[in-house]
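Part of the complex only, each chain left as placed.
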Amino acid sequence: MRGLLTKRSGKAGLPPGTLVHIGEARTGPLRLRLTEYDAAGCEERNLASAAECLPPTDGGKVYWLDVGGIHHVQVIEQLGQAFHLHPLMLEDIVNTDQRPKADVYDDCLFFVVKMLHVADKEATIHVEQVSVVLGPRFVLSFEENGGPAFEPIRTRLKNPKGRLRNSGADYLAYALLDAIVDHYFGVLEILGERIQALEQELIRDPGPATLRTIHEVKRELLFLRRAVWPVREMINVMERGETDLIQDTTKVYLRDVYDHTIQVMDTLETFREMATGMLDLYLSSVSHRLNSVMKVLTVITTIFMPLTFIAGIYGMNFDYMPELKWQWGYPSVLLAMLFIGSVMFWIFKRKDWL
Amino acid sequence: MRGLLTKRSGKAGLPPGTLVHIGEARTGPLRLRLTEYDAAGCEERNLASAAECLPPTDGGKVYWLDVGGIHHVQVIEQLGQAFHLHPLMLEDIVNTDQRPKADVYDDCLFFVVKMLHVADKEATIHVEQVSVVLGPRFVLSFEENGGPAFEPIRTRLKNPKGRLRNSGADYLAYALLDAIVDHYFGVLEILGERIQALEQELIRDPGPATLRTIHEVKRELLFLRRAVWPVREMINVMERGETDLIQDTTKVYLRDVYDHTIQVMDTLETFREMATGMLDLYLSSVSHRLNSVMKVLTVITTIFMPLTFIAGIYGMNFDYMPELKWQWGYPSVLLAMLFIGSVMFWIFKRKDWL
Amino acid sequence: MRGLLTKRSGKAGLPPGTLVHIGEARTGPLRLRLTEYDAAGCEERNLASAAECLPPTDGGKVYWLDVGGIHHVQVIEQLGQAFHLHPLMLEDIVNTDQRPKADVYDDCLFFVVKMLHVADKEATIHVEQVSVVLGPRFVLSFEENGGPAFEPIRTRLKNPKGRLRNSGADYLAYALLDAIVDHYFGVLEILGERIQALEQELIRDPGPATLRTIHEVKRELLFLRRAVWPVREMINVMERGETDLIQDTTKVYLRDVYDHTIQVMDTLETFREMATGMLDLYLSSVSHRLNSVMKVLTVITTIFMPLTFIAGIYGMNFDYMPELKWQWGYPSVLLAMLFIGSVMFWIFKRKDWL
């Protein structure tokens, strides 16, 4: 999971619309993948430079340009000029510290989301920012590094009977969003497994490490929530925004993504409450253990203190202590000690301290 | 109660509308029960295959098809084609990890709820997802396994004077929902009994097991809340949705279910606050017990330490210790010890430590 | 205060509108009191059976029928037929586990509230459900047992100059509601006194019993809140509901009851926060006491351990221990012990542990 806060102060004082890449320093190469398709055909090629990216002129095909490596700021700028994008939109694209949101511009719709994925089960959760611009017949998508999230969509584009091939650019934008939200469930599953493992650990053998893990999980939940929560509002803006870029048939599908997002939020909230419950359990198991330590101490002290005191009495050196002369003194005292100790033991047994 | 999270990630990357059964693996047989009725008569039969299920052609009778076993995905698909159901609706039907919701489509109303029931008092709470499609003259209901929840409705359908027989498909859909919500009260009663038993246990003999049970109850409440809470909003959508599938006379009854749902939520919230209160009580009973353990330790130590010290003094081997020679030395010291011990005891008695 | 949850599951499966008395089993007799009044006169009589209860025919007088003993289900049913009440309304009347609410029907207004009263100061709080049906010229009120809450209204009805005699049925319905809400203040006063007594106890002598009482008070507040909170919304429905049964002049008075309800809620919330504050105080007084117990233990141990050790040294039996032969050895050691003990004592005194 990414650090606490991205350095952003370097930007203070610059005019709005200044393109400064904010976020983790990335060094990956630029990747420009252009896909043009309609019901008849689907063509895909890699472009070498931003100069080749021209807005579609003929209205027939859907034009999808997928840009990987948003730290190539000058490329973003060139694309912005070619597609007439608002400077603030470009600024948001290169700033990876963006909160998920959707903005409705005059001639296009812009949204930013966080893509979450896990490389392998032990690995940490990766967060990557994805920005999508939906124009009349084109979709531009911007990824930080370019993960494998959009691969299934390329596969589905190959299928000429698929709904994707037979719908417009708005359905493609929806499909991208849907692919990202679907990945959230995978992240939830891994978190759920961690929480269940933690619960086992809490019952078997809780220690300070358990506590630290609970706190780590809580913190990851905090970050996930921050990434997912605004998606709700974002989809609302897309659904109700005054734009005719999104057709009514697609809105039914957006509603479906919306339901998935609520499902994710719901699960996150449940996880949070479970983590809080585990914290309570941990703390009470700690105080329970303190209690049992104290009981051991008290039992030992309470049994041996009186016995030691008795031994101390008969260790005194008074000249006139008749018991010392008595032949059965020693065994009697030993028996008395045994009796006192047993009574004490029996009392603690009954009080359920042993 | 079902596990924390259903595996859903297997679906990531598939196009929306792909039917994949998500949830507990079920193996039960397919069950298709068709009931057709109007005021004049009521006919019920089991169908052998989805091919026999045809949408009603004559407008006269209400047509109710109850499907048990939604893991028979291809059957759901056939039904979807026969009744012209939206692919997303079908996807929601076979995904048992759905959040309760209602969707208004052009020509039908779709809602998903969780059916809760308890096999017997000791048993755990079973959650089963029920989806209902309400069309102009038909109702389709989909159950996971098919519990006994809808039996009373079949019985009521036998009664030619009943309101059910004399009303339309919307009233049947309401009756199904009402039957499900009525079952929630039974679950609440069992939870209420568990909470009362826990309270008794807390007063009589609280232990770590009590704590664990409190946490289990809290967790079950968490899950129930998640199942019940969205029903509120669902009924709102049904009542206010722009659809003429539900008549005004039926809306009064929907309002009644709405009131019941709020009652259930109210009780769940009260249970939650009671569980939190019990947690507080448990924790303070633990610290109270720590206090009494400490008091025993302190009393024993405070009484015997000075006495042992005195015995230690007269156990010293100095040549010139006049008391040792004195004839009444030993009894005097014993008396002094008795006096000191009694004073200590009296002090603790007054301080209410014993 | 009534138990946690009323058995309601027995109703699952019955058609809506089936009259089943839900709640505490009551055995009281049926009581039907009919009051008819207008500005000119007021007549009151007890009816023997439901058959005598006929809806008023002449529009002139206000007709108030007060029914005590709602467990006489068949009587409620007869009344329902006579006054053309909706089956769901009748169902709500006999179900004493109802949440306060108001329903606007075509030709009448229906509301349910909880009447709270205390028999005497030591006694527990009694909850009784009251349902009121307001029709064009009649008011039907249904009580569980029939407490004394409505007595003052009968007295006021005797006064020919009173506003009650000179207003319509809507003002009577308001007066009944007002009488019930006014009783809430009495219950609050008793709770307030209990809380003040608890605060005194917390300062003087807090024990586990105090804790239990705090929890009982918290729980009663929880139940009261559940009974009072929905009244707010109920009055809103009555005020804004699309009905002309309530005149504008009466709405000013409804607003007044609304203000009283908010006042009650406000006080309940304050009580809740005070109870929580007392819980904190109790817990910290417990840990404070643990601290002082620990200090006593530590002081005793720290003073006597070194002294006992010194005594132990001179109790050793080495042949060559010059101090033992020295004539002033014993008094010197005693003085040294006294000095060490005094220094310890002085240190603890300065550290404020004594």
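Think of it as A, B and C in the order they're written, each chain with its own count starting at 1.
Assume contacts are C-beta pairs under 8 Å (C-beta built on N, C-alpha and C of every residue); 3 or more make two chains touch, one makes a residue touch a chain.
Because the structure is a prediction, the values reported are computed rather than measured.
Q: How many copies of the chain make up the whole complex, given that 3 are shown?
A: Whole-complex copy count, per this file: 5.
FYI, only the chains that are shown with their structure count from here on.
Q: Of all chains present, which has the mean Cα position farthest from that of chain A?
A: C
Q: Angle of the rotation mapping chain B onto its copy chain C, from a C-alpha fit, rounded to a multiple of 5 degrees, please.
A: That rotation is 70 degrees, given to the nearest 5.
Q: Would you kindly tell me how far, in whole Å, the mean C-alpha position of chain C lies from that of chain B?
A: Using C-alpha averages as centres, the distance is 26 Å.
Q: Using the average of all C-alpha atoms in each chain as its centre, how far is it in Å between chain A and chain C?
A: Using C-alpha averages as centres, the distance is 42 Å.
Q: When you check chain C against every other chain, which residues touch at least two of them?
A: Within chain C, residues 315 contact more than one other chain.
Q: Give the list of chain B residues in touch with chain C in this complex.
A: Within the complex, chain B touches chain C at residues 151-152, 155-156, 162-164, 175, 178-179, 182-183, 185-186, 188-189, 192, 195-196, 252-253, 255-256, 259, 262-263, 266-267, 270, 273-274, 277, 280-281, 284-285, 287-288, 290-291, 294-295, 297-298, 301-302, 305-306, 308-309, 312-313, 315-321, 353.
Q: Quick check: in the complex, which residue numbers of chain B touch chain A?
A: Listed in rising order, the residues are 4-5, 7-9, 11-17, 86, 88, 91, 97-99, 101, 103, 208, 211-212, 215, 218-219, 222-223, 226, 279, 282-283, 286-287, 289-290, 293-294, 296-297, 300-301, 304-305, 307-308, 311-312, 314-317, 321, 323-325, 327, 329-330, 333-334.
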